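Every protein chain of the complex appears in place save one, which is left out.
Let's look at chain A:
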Amino acid sequence: MRASQHSQLRFITCGSVDDGKSTLIGRLLNDTGAVFDDQLRAATDTQGAVDFAALLDGLDAEREQGITIDVAYRYFHTPVRSFIVADCPGHVQYTRNMATGASNAEAAIVLVDARKGLLTQTRRHTWICGLFGVRDVILAVNKMDLVGHDEAVFDAIRTEYAEMARAAGITSVQAIPVSALLGENLVETATSMPWYSGPTLLTALESLEPSRIDGIADAFHLPVQYVNRWGQDFRGYCGTLVSGRVRPGDTVTIQPSNLRAAITAVYSGGTAISEGTLGQALTLTLDKEIDISRGDVLSAAANPLEVSDQFSTHLLWMSTQPMLPGRSYRLLCGTREVMATVTDIKHLIDVDTQAQLAAKQLEINQVGACNISLASPIPFAPFDQSKALGGFILIDRQTNETVAAGRIEFALRRATNVHWQAIEVDKRARAISLGQTPKCVWFTGLSGAGKSTIANAVEKQLLALGKHAYILDGDNVRHGLNRDLGFTDVDRVENIRRVAEVAKLMTDAGLIVLVSFISPFRSERQMARELFAPGEFLEVYVSTPLEVAESRDVKGLYARARAGEIPNFTGIDSPYEAPESPELCVDTVDTGVEDVARKVVSALRL
(Lines give C-alpha, C1' and ligand atoms only; values in the text may rest on other atoms or scores of the structure.)
Protein backbone atom coordinates (compact mmCIF):
# COMPACT_ATOMS: atom_id res chain seq x y z
CA MET A 1 0.00 0.00 0.00
CA ARG A 2 1.44 3.38 -0.91
CA ALA A 3 1.80 6.02 1.77
CA SER A 4 -0.62 8.38 0.08
CA GLN A 5 -3.37 5.79 0.40
CA HIS A 6 -2.42 4.86 3.88
CA SER A 7 -1.94 7.91 5.97
CA GLN A 8 -3.62 6.44 9.00
CA LEU A 9 -1.71 3.92 11.12
CA ARG A 10 -3.45 1.62 13.57
CA PHE A 11 -1.21 0.15 16.22
CA ILE A 12 -1.36 -1.50 19.60
CA THR A 13 0.81 -1.16 22.63
CA CYS A 14 1.65 -4.20 24.69
CA GLY A 15 4.11 -5.44 27.24
CA SER A 16 4.16 -6.12 30.93
CA VAL A 17 1.94 -4.30 33.43
CA ASP A 18 4.69 -2.18 35.01
CA ASP A 19 6.69 -1.47 31.90
CA GLY A 20 5.32 2.04 31.63
CA LYS A 21 2.73 1.56 28.89
CA SER A 22 0.24 4.14 30.16
CA THR A 23 2.97 6.70 30.73
CA LEU A 24 4.24 6.18 27.20
CA ILE A 25 0.83 6.51 25.54
CA GLY A 26 -0.18 9.34 27.82
CA ARG A 27 2.96 11.23 26.88
CA LEU A 28 2.54 10.55 23.17
CA LEU A 29 -1.03 11.82 23.32
CA ASN A 30 -0.11 14.81 25.42
CA ASP A 31 2.95 15.81 23.41
CA THR A 32 1.06 15.63 20.12
CA GLY A 33 -1.71 17.83 21.52
CA ALA A 34 -4.36 15.11 21.68
CA VAL A 35 -5.20 15.67 25.35
CA PHE A 36 -7.49 18.61 25.94
CA ASP A 37 -7.06 20.92 28.90
CA ASP A 38 -10.26 19.84 30.62
CA GLN A 39 -9.26 16.17 30.31
CA LEU A 40 -5.75 16.91 31.59
CA ARG A 41 -7.18 18.84 34.55
CA ALA A 42 -9.34 15.83 35.43
CA ALA A 43 -6.28 13.55 35.48
CA THR A 44 -4.04 15.90 37.49
CA ASP A 45 -3.72 15.46 41.25
CA THR A 46 -3.49 18.26 43.84
CA GLN A 47 0.33 18.24 43.60
CA GLY A 48 0.09 18.90 39.89
CA ALA A 49 1.23 15.43 38.79
CA VAL A 50 -0.54 13.93 35.78
CA ASP A 51 -1.82 10.37 36.16
CA PHE A 52 -1.58 9.14 32.59
CA ALA A 53 -3.28 5.85 33.44
CA ALA A 54 -6.34 7.86 34.51
CA LEU A 55 -6.45 9.35 31.02
CA LEU A 56 -6.67 5.89 29.56
CA ASP A 57 -8.65 3.60 31.87
CA GLY A 58 -12.21 4.60 31.21
CA LEU A 59 -14.26 2.06 33.13
CA ASP A 60 -15.23 2.29 36.80
CA ALA A 61 -14.10 -1.30 37.35
CA GLU A 62 -10.70 -0.51 35.86
CA ARG A 63 -10.19 2.48 38.09
CA GLU A 64 -11.32 0.45 41.12
CA GLN A 65 -8.85 -2.34 40.41
CA GLY A 66 -6.14 -0.16 38.88
CA ILE A 67 -5.78 -2.43 35.85
CA THR A 68 -6.79 -2.29 32.21
CA ILE A 69 -9.53 -4.82 31.42
CA ASP A 70 -10.52 -4.01 27.90
CA VAL A 71 -8.93 -2.40 24.90
CA ALA A 72 -9.19 1.40 24.79
CA TYR A 73 -8.87 3.17 21.46
CA ARG A 74 -7.19 6.57 21.43
CA TYR A 75 -6.67 8.99 18.56
CA PHE A 76 -3.98 11.49 17.72
CA HIS A 77 -2.41 13.03 14.68
CA THR A 78 0.70 14.80 13.49
CA PRO A 79 1.16 16.79 10.29
CA VAL A 80 2.15 13.59 8.54
CA ARG A 81 -0.25 10.97 9.73
CA SER A 82 -3.21 10.18 11.92
CA PHE A 83 -3.04 7.35 14.42
CA ILE A 84 -5.37 5.01 16.25
CA VAL A 85 -3.71 3.36 19.19
CA ALA A 86 -5.30 0.43 20.97
CA ASP A 87 -4.13 0.22 24.54
CA CYS A 88 -4.24 -3.51 25.29
CA PRO A 89 -4.56 -5.14 28.68
CA GLY A 90 -1.46 -7.00 29.80
CA HIS A 91 -2.86 -9.63 32.15
CA VAL A 92 -3.02 -13.23 30.84
CA GLN A 93 -6.69 -13.37 31.90
CA TYR A 94 -7.44 -10.86 29.13
CA THR A 95 -5.48 -12.58 26.37
CA ARG A 96 -8.60 -12.48 24.21
CA ASN A 97 -8.84 -8.70 24.47
CA MET A 98 -5.17 -8.37 23.57
CA ALA A 99 -5.74 -10.62 20.55
CA THR A 100 -8.74 -8.48 19.55
CA GLY A 101 -6.51 -5.40 19.59
CA ALA A 102 -3.83 -7.21 17.58
CA SER A 103 -6.32 -8.37 14.95
CA ASN A 104 -7.17 -4.78 14.07
CA ALA A 105 -3.62 -3.43 14.20
CA GLU A 106 -1.04 -2.96 11.48
CA ALA A 107 1.86 -2.60 13.90
CA ALA A 108 2.72 -2.99 17.58
CA ILE A 109 4.81 -1.13 20.08
CA VAL A 110 6.21 -3.74 22.48
CA LEU A 111 7.53 -2.22 25.68
CA VAL A 112 10.37 -3.72 27.65
CA ASP A 113 11.70 -2.45 30.97
CA ALA A 114 15.46 -2.02 30.41
CA ARG A 115 16.16 -3.21 33.96
CA LYS A 116 14.19 -6.43 33.60
CA GLY A 117 14.79 -7.45 29.99
CA LEU A 118 12.41 -9.81 28.20
CA LEU A 119 9.66 -11.23 30.39
CA THR A 120 7.05 -13.91 29.88
CA GLN A 121 4.64 -11.14 28.94
CA THR A 122 6.97 -9.85 26.20
CA ARG A 123 7.15 -13.30 24.69
CA ARG A 124 3.41 -13.95 25.01
CA HIS A 125 2.36 -10.67 23.45
CA THR A 126 4.86 -10.91 20.63
CA TRP A 127 3.68 -14.39 19.80
CA ILE A 128 0.00 -13.36 19.83
CA CYS A 129 0.81 -10.37 17.63
CA GLY A 130 2.38 -12.74 15.11
CA LEU A 131 -0.52 -15.16 15.33
CA PHE A 132 -3.15 -12.48 14.71
CA GLY A 133 -1.47 -10.77 11.82
CA VAL A 134 0.89 -8.08 13.10
CA ARG A 135 4.17 -8.23 11.17
CA ASP A 136 5.85 -5.00 12.25
CA VAL A 137 7.03 -4.24 15.76
CA ILE A 138 8.65 -1.22 17.31
CA LEU A 139 10.53 -2.41 20.37
CA ALA A 140 10.58 0.41 22.93
CA VAL A 141 13.26 -0.34 25.50
CA ASN A 142 11.96 1.85 28.31
CA LYS A 143 13.38 3.26 31.54
CA MET A 144 16.79 3.75 29.91
CA ASP A 145 17.40 6.48 32.52
CA LEU A 146 17.36 3.81 35.21
CA VAL A 147 20.21 1.83 33.60
CA GLY A 148 22.47 4.81 33.08
CA HIS A 149 21.50 5.13 29.40
CA ASP A 150 23.81 2.15 28.79
CA GLU A 151 24.12 1.13 25.15
CA ALA A 152 25.22 -2.43 26.06
CA VAL A 153 21.95 -3.04 27.94
CA PHE A 154 19.94 -1.83 24.96
CA ASP A 155 21.93 -3.93 22.48
CA ALA A 156 21.55 -7.11 24.52
CA ILE A 157 17.77 -6.70 24.70
CA ARG A 158 17.50 -5.81 21.04
CA THR A 159 19.46 -8.87 19.95
CA GLU A 160 17.57 -11.28 22.16
CA TYR A 161 14.22 -9.85 21.08
CA ALA A 162 14.98 -9.98 17.36
CA GLU A 163 15.55 -13.72 17.56
CA MET A 164 12.35 -14.35 19.48
CA ALA A 165 10.29 -12.11 17.18
CA ARG A 166 11.49 -13.93 14.07
CA ALA A 167 10.25 -17.20 15.54
CA ALA A 168 6.87 -15.56 16.17
CA GLY A 169 6.49 -14.52 12.52
CA ILE A 170 7.36 -10.83 13.00
CA THR A 171 9.15 -9.67 9.87
CA SER A 172 10.43 -6.27 10.97
CA VAL A 173 11.64 -5.01 14.35
CA GLN A 174 12.83 -1.49 15.00
CA ALA A 175 14.36 -1.05 18.46
CA ILE A 176 14.40 2.38 20.16
CA PRO A 177 15.85 3.24 23.58
CA VAL A 178 13.42 5.53 25.45
CA SER A 179 12.40 6.93 28.78
CA ALA A 180 8.65 7.45 28.82
CA LEU A 181 8.82 9.24 32.16
CA LEU A 182 11.37 11.80 30.97
CA GLY A 183 10.08 11.91 27.40
CA GLU A 184 13.42 10.78 25.95
CA ASN A 185 13.29 9.66 22.30
CA LEU A 186 9.49 9.72 22.26
CA VAL A 187 8.80 12.93 20.39
CA GLU A 188 12.14 14.65 20.78
CA THR A 189 15.60 13.17 20.36
CA ALA A 190 17.34 12.56 23.69
CA THR A 191 20.77 14.08 24.22
CA SER A 192 21.43 11.49 26.91
CA MET A 193 21.97 8.70 24.39
CA PRO A 194 24.32 10.07 21.72
CA TRP A 195 25.20 6.50 20.66
CA TYR A 196 21.66 6.09 19.29
CA SER A 197 21.28 7.54 15.82
CA GLY A 198 17.87 6.13 14.87
CA PRO A 199 14.50 7.89 14.80
CA THR A 200 12.38 8.89 17.77
CA LEU A 201 9.35 6.75 18.54
CA LEU A 202 7.02 9.24 16.86
CA THR A 203 9.18 9.53 13.74
CA ALA A 204 9.29 5.74 13.56
CA LEU A 205 5.50 5.63 13.77
CA GLU A 206 5.17 8.29 11.10
CA SER A 207 7.41 6.53 8.63
CA LEU A 208 6.43 2.92 9.28
CA GLU A 209 5.04 1.18 6.21
CA PRO A 210 3.35 -1.94 7.51
CA SER A 211 3.92 -5.09 5.51
CA ARG A 212 0.70 -6.12 3.85
CA ILE A 213 -0.93 -9.46 4.20
CA ASP A 214 -4.01 -8.40 2.31
CA GLY A 215 -3.17 -9.46 -1.18
CA ILE A 216 -3.38 -12.81 -2.89
CA ALA A 217 -1.01 -12.33 -5.81
CA ASP A 218 -2.65 -8.91 -6.19
CA ALA A 219 -5.70 -10.63 -7.68
CA PHE A 220 -9.16 -9.17 -7.26
CA HIS A 221 -11.35 -10.67 -4.51
CA LEU A 222 -14.54 -9.22 -3.07
CA PRO A 223 -16.78 -11.06 -0.59
CA VAL A 224 -20.39 -10.13 -1.39
CA GLN A 225 -21.89 -8.39 1.61
CA TYR A 226 -25.25 -7.19 0.39
CA VAL A 227 -27.25 -7.37 -2.82
CA ASN A 228 -28.65 -4.01 -3.82
CA ARG A 229 -31.78 -4.12 -5.97
CA TRP A 230 -33.30 -0.98 -7.36
CA GLY A 231 -36.15 -0.75 -9.78
CA GLN A 232 -36.58 -3.39 -12.45
CA ASP A 233 -33.06 -3.41 -13.82
CA PHE A 234 -30.46 -2.53 -11.25
CA ARG A 235 -28.82 -5.33 -9.33
CA GLY A 236 -25.56 -4.35 -7.63
CA TYR A 237 -23.27 -6.50 -5.52
CA CYS A 238 -21.93 -4.59 -2.53
CA GLY A 239 -18.77 -5.43 -0.64
CA THR A 240 -15.36 -4.28 0.46
CA LEU A 241 -12.44 -5.05 -1.84
CA VAL A 242 -10.05 -7.25 0.18
CA SER A 243 -7.44 -7.87 -2.48
CA GLY A 244 -6.28 -6.45 -5.83
CA ARG A 245 -8.23 -3.97 -7.93
CA VAL A 246 -11.21 -4.05 -10.28
CA ARG A 247 -12.20 -2.28 -13.50
CA PRO A 248 -15.22 -2.42 -15.77
CA GLY A 249 -14.69 -5.17 -18.35
CA ASP A 250 -12.83 -7.52 -15.95
CA THR A 251 -13.96 -11.14 -16.03
CA VAL A 252 -14.84 -12.61 -12.64
CA THR A 253 -15.65 -16.03 -11.23
CA ILE A 254 -18.41 -16.25 -8.68
CA GLN A 255 -17.33 -18.61 -5.92
CA PRO A 256 -18.27 -21.22 -4.87
CA SER A 257 -20.71 -21.66 -7.82
CA ASN A 258 -17.88 -21.15 -10.36
CA LEU A 259 -20.09 -19.21 -12.78
CA ARG A 260 -18.45 -16.46 -14.81
CA ALA A 261 -19.48 -12.93 -15.68
CA ALA A 262 -17.96 -9.60 -16.71
CA ILE A 263 -18.01 -6.44 -14.61
CA THR A 264 -20.12 -3.76 -16.30
CA ALA A 265 -19.67 -0.95 -13.76
CA VAL A 266 -17.84 -0.14 -10.53
CA TYR A 267 -19.58 2.29 -8.17
CA SER A 268 -18.20 4.01 -5.11
CA GLY A 269 -20.86 5.84 -3.09
CA GLY A 270 -23.22 5.91 -6.08
CA THR A 271 -20.61 7.34 -8.48
CA ALA A 272 -19.28 5.21 -11.33
CA ILE A 273 -15.48 5.01 -11.14
CA SER A 274 -12.86 3.63 -13.51
CA GLU A 275 -11.11 1.48 -10.96
CA GLY A 276 -11.85 0.13 -7.47
CA THR A 277 -8.89 -0.33 -5.13
CA LEU A 278 -8.00 -2.17 -1.94
CA GLY A 279 -10.16 -1.36 1.07
CA GLN A 280 -12.89 0.46 -0.86
CA ALA A 281 -16.55 -0.31 -0.17
CA LEU A 282 -17.88 -0.83 -3.69
CA THR A 283 -20.99 -1.76 -5.62
CA LEU A 284 -20.43 -3.84 -8.77
CA THR A 285 -22.78 -4.70 -11.61
CA LEU A 286 -22.41 -7.69 -13.93
CA ASP A 287 -23.32 -8.42 -17.53
CA LYS A 288 -25.49 -11.45 -16.66
CA GLU A 289 -28.31 -12.26 -14.31
CA ILE A 290 -26.75 -14.77 -11.93
CA ASP A 291 -28.04 -15.88 -8.56
CA ILE A 292 -25.45 -14.35 -6.24
CA SER A 293 -26.00 -13.83 -2.55
CA ARG A 294 -24.24 -12.67 0.59
CA GLY A 295 -21.32 -14.96 1.34
CA ASP A 296 -20.33 -15.56 -2.27
CA VAL A 297 -16.96 -14.21 -3.39
CA LEU A 298 -16.32 -12.41 -6.67
CA SER A 299 -12.79 -13.34 -7.77
CA ALA A 300 -10.55 -12.54 -10.71
CA ALA A 301 -11.34 -15.27 -13.25
CA ALA A 302 -7.64 -16.05 -13.66
CA ASN A 303 -7.03 -16.29 -9.88
CA PRO A 304 -9.98 -17.89 -8.12
CA LEU A 305 -9.67 -18.77 -4.44
CA GLU A 306 -9.17 -22.29 -3.20
CA VAL A 307 -12.38 -23.94 -1.98
CA SER A 308 -12.55 -26.49 0.83
CA ASP A 309 -14.58 -27.74 3.77
CA GLN A 310 -11.80 -29.11 5.98
CA PHE A 311 -9.00 -27.04 7.43
CA SER A 312 -6.00 -27.02 9.67
CA THR A 313 -6.42 -23.94 11.89
CA HIS A 314 -5.28 -22.16 15.02
CA LEU A 315 -8.02 -21.22 17.45
CA LEU A 316 -7.99 -18.85 20.40
CA TRP A 317 -10.80 -19.91 22.71
CA MET A 318 -12.55 -16.93 24.29
CA SER A 319 -15.48 -18.36 26.24
CA THR A 320 -15.80 -19.60 29.81
CA GLN A 321 -17.63 -22.61 28.34
CA PRO A 322 -14.91 -24.94 27.04
CA MET A 323 -14.68 -25.91 23.38
CA LEU A 324 -15.89 -29.45 22.81
CA PRO A 325 -14.78 -31.28 19.67
CA GLY A 326 -17.81 -32.57 17.78
CA ARG A 327 -20.12 -29.71 18.86
CA SER A 328 -21.27 -27.56 15.99
CA TYR A 329 -20.64 -23.79 16.00
CA ARG A 330 -21.39 -21.04 13.51
CA LEU A 331 -18.26 -20.04 11.61
CA LEU A 332 -18.06 -16.55 10.07
CA CYS A 333 -15.31 -16.00 7.48
CA GLY A 334 -15.52 -12.95 5.23
CA THR A 335 -19.27 -12.57 4.78
CA ARG A 336 -19.99 -16.31 4.69
CA GLU A 337 -21.45 -18.17 7.63
CA VAL A 338 -21.48 -21.97 7.84
CA MET A 339 -21.75 -24.62 10.53
CA ALA A 340 -18.39 -25.90 11.73
CA THR A 341 -17.17 -28.66 13.99
CA VAL A 342 -13.74 -29.14 15.51
CA THR A 343 -12.87 -32.69 14.56
CA ASP A 344 -9.52 -32.92 16.27
CA ILE A 345 -7.36 -30.92 18.66
CA LYS A 346 -3.86 -31.66 17.45
CA HIS A 347 -2.26 -29.86 20.37
CA LEU A 348 -2.62 -26.97 22.73
CA ILE A 349 -0.01 -24.19 22.66
CA ASP A 350 1.16 -22.71 25.94
CA VAL A 351 1.00 -18.97 25.18
CA ASP A 352 3.85 -18.28 27.59
CA THR A 353 6.40 -20.78 26.32
CA GLN A 354 4.87 -21.82 22.98
CA ALA A 355 5.29 -25.45 24.08
CA GLN A 356 2.90 -27.94 22.50
CA LEU A 357 0.73 -29.90 24.90
CA ALA A 358 -1.85 -32.65 24.47
CA ALA A 359 -5.48 -31.62 25.08
CA LYS A 360 -9.03 -33.00 24.91
CA GLN A 361 -10.75 -29.61 25.04
CA LEU A 362 -9.88 -25.91 24.92
CA GLU A 363 -10.44 -23.63 27.91
CA ILE A 364 -10.75 -19.84 27.91
CA ASN A 365 -7.66 -17.94 26.66
CA GLN A 366 -6.04 -21.13 25.34
CA VAL A 367 -4.72 -21.44 21.80
CA GLY A 368 -4.99 -24.78 20.02
CA ALA A 369 -3.97 -26.21 16.68
CA CYS A 370 -7.27 -27.76 15.55
CA ASN A 371 -8.73 -29.42 12.51
CA ILE A 372 -12.19 -28.19 11.62
CA SER A 373 -14.84 -29.50 9.30
CA LEU A 374 -17.54 -27.32 7.70
CA ALA A 375 -21.08 -28.23 6.67
CA SER A 376 -20.37 -26.83 3.20
CA PRO A 377 -17.23 -25.74 1.35
CA ILE A 378 -16.09 -22.10 1.41
CA PRO A 379 -13.74 -20.04 -0.76
CA PHE A 380 -10.77 -18.97 1.38
CA ALA A 381 -7.10 -17.96 1.47
CA PRO A 382 -4.57 -18.98 4.12
CA PHE A 383 -4.37 -16.32 6.85
CA ASP A 384 -0.74 -15.57 6.03
CA GLN A 385 -1.92 -14.37 2.62
CA SER A 386 -5.15 -12.66 3.62
CA LYS A 387 -6.57 -11.71 7.00
CA ALA A 388 -9.92 -11.00 5.35
CA LEU A 389 -10.27 -14.42 3.70
CA GLY A 390 -8.40 -16.54 6.24
CA GLY A 391 -9.45 -15.11 9.61
CA PHE A 392 -12.69 -16.33 11.19
CA ILE A 393 -14.73 -16.34 14.37
CA LEU A 394 -16.84 -19.08 15.93
CA ILE A 395 -20.23 -18.28 17.48
CA ASP A 396 -22.06 -20.48 19.99
CA ARG A 397 -25.43 -21.48 18.58
CA GLN A 398 -27.30 -21.42 21.88
CA THR A 399 -25.91 -18.30 23.56
CA ASN A 400 -24.80 -16.40 20.41
CA GLU A 401 -21.57 -15.60 22.22
CA THR A 402 -18.42 -15.12 20.10
CA VAL A 403 -16.44 -18.06 21.45
CA ALA A 404 -13.30 -18.21 19.31
CA ALA A 405 -11.06 -16.39 16.89
CA GLY A 406 -9.26 -18.49 14.36
CA ARG A 407 -6.94 -18.48 11.41
CA ILE A 408 -6.98 -20.89 8.50
CA GLU A 409 -3.54 -22.40 7.90
CA PHE A 410 -4.30 -24.69 4.98
CA ALA A 411 -7.03 -26.91 3.56
CA LEU A 412 -6.89 -30.55 4.58
CA ARG A 413 -8.32 -31.60 1.27
CA ARG A 414 -9.71 -29.91 -1.76
CA ALA A 415 -13.46 -30.07 -1.63
CA THR A 416 -13.51 -31.28 -5.21
CA ASN A 417 -11.68 -34.50 -4.31
CA VAL A 418 -14.53 -36.06 -2.37
CA HIS A 419 -17.77 -36.59 -4.23
CA TRP A 420 -21.10 -37.69 -2.92
CA GLN A 421 -21.70 -41.11 -4.42
CA ALA A 422 -24.92 -40.86 -6.40
CA ILE A 423 -27.16 -43.88 -5.83
CA GLU A 424 -30.04 -44.43 -8.18
CA VAL A 425 -32.52 -45.93 -5.76
CA ASP A 426 -33.33 -42.96 -3.56
CA LYS A 427 -34.92 -42.34 -0.20
CA ARG A 428 -38.33 -41.71 -1.72
CA ALA A 429 -38.29 -44.98 -3.68
CA ARG A 430 -37.38 -46.92 -0.54
CA ALA A 431 -40.09 -45.22 1.48
CA ILE A 432 -42.73 -46.01 -1.16
CA SER A 433 -41.72 -49.66 -1.31
CA LEU A 434 -42.09 -49.87 2.49
CA GLY A 435 -45.40 -48.00 2.32
CA GLN A 436 -44.48 -45.37 4.93
CA THR A 437 -42.99 -41.97 5.55
CA PRO A 438 -39.59 -42.22 7.24
CA LYS A 439 -39.21 -40.34 10.51
CA CYS A 440 -36.77 -39.89 13.34
CA VAL A 441 -38.35 -39.82 16.80
CA TRP A 442 -35.83 -38.48 19.28
CA PHE A 443 -36.62 -39.32 22.92
CA THR A 444 -34.69 -37.17 25.39
CA GLY A 445 -34.86 -37.09 29.18
CA LEU A 446 -33.08 -38.11 32.36
CA SER A 447 -31.86 -41.64 33.03
CA GLY A 448 -34.88 -43.59 34.30
CA ALA A 449 -37.37 -41.13 32.83
CA GLY A 450 -38.98 -43.93 30.81
CA LYS A 451 -37.54 -43.24 27.35
CA SER A 452 -36.71 -46.84 26.45
CA THR A 453 -39.97 -48.17 27.88
CA ILE A 454 -41.96 -45.72 25.75
CA ALA A 455 -39.85 -46.39 22.65
CA ASN A 456 -40.43 -50.06 23.12
CA ALA A 457 -44.21 -49.61 23.32
CA VAL A 458 -44.15 -47.30 20.28
CA GLU A 459 -42.26 -49.88 18.22
CA LYS A 460 -44.81 -52.59 19.11
CA GLN A 461 -47.72 -50.36 18.13
CA LEU A 462 -45.99 -49.46 14.84
CA LEU A 463 -45.34 -53.14 14.11
CA ALA A 464 -49.02 -53.82 14.67
CA LEU A 465 -49.80 -51.13 12.08
CA GLY A 466 -47.48 -52.85 9.60
CA LYS A 467 -44.77 -50.15 9.86
CA HIS A 468 -41.04 -50.73 9.82
CA ALA A 469 -39.25 -49.25 12.79
CA TYR A 470 -36.02 -49.67 14.73
CA ILE A 471 -34.85 -48.53 18.17
CA LEU A 472 -31.43 -47.00 18.72
CA ASP A 473 -30.96 -47.26 22.47
CA GLY A 474 -28.25 -45.37 24.35
CA ASP A 475 -27.10 -48.34 26.38
CA ASN A 476 -27.08 -50.72 23.44
CA VAL A 477 -25.19 -48.42 21.10
CA ARG A 478 -22.56 -47.89 23.79
CA HIS A 479 -21.88 -51.64 23.71
CA GLY A 480 -20.90 -51.51 20.06
CA LEU A 481 -20.54 -48.47 17.81
CA ASN A 482 -19.77 -46.12 20.72
CA ARG A 483 -17.98 -48.37 23.15
CA ASP A 484 -14.83 -46.26 22.93
CA LEU A 485 -16.65 -43.26 24.41
CA GLY A 486 -16.89 -42.26 28.06
CA PHE A 487 -19.18 -39.76 29.81
CA THR A 488 -17.20 -36.53 29.70
CA ASP A 489 -18.82 -33.61 27.89
CA VAL A 490 -16.50 -34.17 24.94
CA ASP A 491 -17.48 -37.84 24.64
CA ARG A 492 -21.19 -37.12 25.08
CA VAL A 493 -21.06 -34.74 22.14
CA GLU A 494 -19.38 -37.38 19.96
CA ASN A 495 -21.85 -40.03 21.20
CA ILE A 496 -24.78 -37.97 19.94
CA ARG A 497 -23.06 -37.01 16.70
CA ARG A 498 -22.56 -40.64 15.76
CA VAL A 499 -26.05 -41.81 16.68
CA ALA A 500 -27.61 -38.89 14.80
CA GLU A 501 -25.68 -39.89 11.69
CA VAL A 502 -26.82 -43.49 12.05
CA ALA A 503 -30.44 -42.37 12.52
CA LYS A 504 -30.13 -40.32 9.37
CA LEU A 505 -28.90 -43.32 7.38
CA MET A 506 -31.82 -45.36 8.71
CA THR A 507 -34.42 -42.81 7.66
CA ASP A 508 -32.68 -42.74 4.30
CA ALA A 509 -33.33 -46.47 4.21
CA GLY A 510 -37.04 -45.67 4.71
CA LEU A 511 -37.35 -46.63 8.38
CA ILE A 512 -39.01 -44.98 11.35
CA VAL A 513 -36.13 -44.64 13.80
CA LEU A 514 -36.75 -44.36 17.52
CA VAL A 515 -33.72 -42.84 19.23
CA SER A 516 -33.69 -43.22 22.99
CA PHE A 517 -30.76 -41.23 24.37
CA ILE A 518 -30.45 -38.96 27.40
CA SER A 519 -28.85 -36.41 25.02
CA PRO A 520 -28.42 -33.77 27.72
CA PHE A 521 -27.27 -30.77 25.60
CA ARG A 522 -29.52 -28.57 23.46
CA SER A 523 -26.69 -27.90 21.01
CA GLU A 524 -26.35 -31.54 20.03
CA ARG A 525 -30.11 -32.16 19.76
CA GLN A 526 -30.24 -29.11 17.50
CA MET A 527 -27.37 -30.54 15.45
CA ALA A 528 -29.28 -33.84 15.13
CA ARG A 529 -32.45 -32.02 14.09
CA GLU A 530 -30.66 -30.21 11.31
CA LEU A 531 -29.59 -33.47 9.68
CA PHE A 532 -33.22 -34.14 8.80
CA ALA A 533 -35.74 -32.65 6.41
CA PRO A 534 -38.38 -30.32 7.89
CA GLY A 535 -41.12 -32.40 9.56
CA GLU A 536 -38.99 -35.54 9.58
CA PHE A 537 -37.58 -35.07 13.08
CA LEU A 538 -39.76 -35.21 16.22
CA GLU A 539 -38.23 -34.32 19.55
CA VAL A 540 -40.12 -36.07 22.36
CA TYR A 541 -39.26 -34.80 25.81
CA VAL A 542 -39.88 -37.44 28.47
CA SER A 543 -40.21 -34.94 31.29
CA THR A 544 -40.33 -37.25 34.31
CA PRO A 545 -38.94 -35.23 37.24
CA LEU A 546 -35.59 -36.15 38.81
CA GLU A 547 -37.16 -37.26 42.11
CA VAL A 548 -39.41 -39.72 40.30
CA ALA A 549 -36.64 -41.06 38.05
CA GLU A 550 -34.35 -41.37 41.03
CA SER A 551 -36.96 -43.11 43.18
CA ARG A 552 -37.46 -45.69 40.44
CA ASP A 553 -33.69 -46.21 39.94
CA VAL A 554 -34.34 -49.32 37.84
CA LYS A 555 -30.66 -49.87 37.08
CA GLY A 556 -29.38 -48.76 40.48
CA LEU A 557 -27.38 -46.01 38.79
CA TYR A 558 -28.66 -43.06 40.85
CA ALA A 559 -27.67 -44.75 44.10
CA ARG A 560 -24.17 -45.32 42.75
CA ALA A 561 -23.96 -41.78 41.37
CA ARG A 562 -25.01 -40.36 44.74
CA ALA A 563 -22.36 -42.52 46.37
CA GLY A 564 -19.81 -40.89 44.09
CA GLU A 565 -19.11 -44.07 42.16
CA ILE A 566 -20.24 -42.71 38.78
CA PRO A 567 -18.86 -39.29 37.87
CA ASN A 568 -20.56 -36.99 35.32
CA PHE A 569 -24.02 -38.47 35.90
CA THR A 570 -26.77 -36.43 34.24
CA GLY A 571 -29.03 -34.75 36.77
CA ILE A 572 -26.58 -35.34 39.65
CA ASP A 573 -23.26 -33.71 38.80
CA SER A 574 -23.71 -33.15 35.09
CA PRO A 575 -26.35 -30.79 33.67
CA TYR A 576 -29.49 -31.68 31.72
CA GLU A 577 -30.75 -28.95 29.38
CA ALA A 578 -34.49 -29.51 28.92
CA PRO A 579 -35.89 -28.83 25.42
CA GLU A 580 -37.47 -25.40 24.95
CA SER A 581 -39.95 -26.33 22.23
CA PRO A 582 -40.13 -30.10 21.64
CA GLU A 583 -42.73 -31.46 19.23
CA LEU A 584 -44.15 -33.49 22.11
CA CYS A 585 -43.77 -33.45 25.89
CA VAL A 586 -44.81 -36.59 27.77
CA ASP A 587 -44.34 -38.09 31.20
CA THR A 588 -45.01 -41.46 32.73
CA VAL A 589 -46.11 -40.16 36.12
CA ASP A 590 -49.86 -39.72 35.52
CA THR A 591 -50.29 -41.51 32.20
CA GLY A 592 -49.78 -45.19 31.42
CA VAL A 593 -47.03 -46.20 29.01
CA GLU A 594 -49.47 -47.49 26.34
CA ASP A 595 -51.38 -44.18 26.33
CA VAL A 596 -48.15 -42.21 26.04
CA ALA A 597 -47.05 -44.46 23.15
CA ARG A 598 -50.40 -43.87 21.39
CA LYS A 599 -49.82 -40.12 21.70
CA VAL A 600 -46.40 -40.49 20.06
CA VAL A 601 -47.76 -42.66 17.24
CA SER A 602 -50.55 -40.21 16.59
CA ALA A 603 -48.03 -37.32 16.50
CA LEU A 604 -46.21 -39.19 13.72
CA ARG A 605 -49.27 -38.62 11.43
CA LEU A 606 -48.57 -41.81 9.51
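Heads up, the rule we're going with is that contacts are C-beta pairs under 8 Å (C-beta built on N, C-alpha and C of every residue); 3 or more make two chains touch, one makes a residue touch a chain; residues count from 1.
The working rule: contacts and distances are computed from a predicted model.
Q: Can you work out the missing subunit's protein name as recorded in UniProt? Choose among "Sulfite reductase (NADPH) hemoprotein beta-component", "NADP-reducing hydrogenase subunit HndC", "Tryptophan synthase alpha chain" or "Sulfate adenylyltransferase subunit 2".
A: The record for the missing subunit names the protein "Sulfate adenylyltransferase subunit 2".
Q: With the full complex in mind, choose from A:S7, A:N258 or A:S376 the residue touching the hidden chain.
A: Considering the complete complex, A:S7 is the one touching the chain left out.
Q: With the missing chain put back, one of A:G249, A:G279, A:G435 or A:G486 would touch it. Which one?
A: A:G279
Q: Among A:R330, A:K427, A:H468 or A:R552, which residue is in contact with the omitted chain in the full complex?
A: A:R330
Q: Which residue numbers on chain A touch the omitted chain?
A: Touching the missing chain: residues 4-8, 31-33, 36-39, 55-61, 69-75, 77-82, 84, 96-97, 99-100, 103-104, 132, 187-188, 225-226, 228-230, 234, 236, 238-240, 267, 269-270, 279-281, 283, 294, 318, 330, 332-333, 335, 387-388, 391-393, 395, 400-402, 405.
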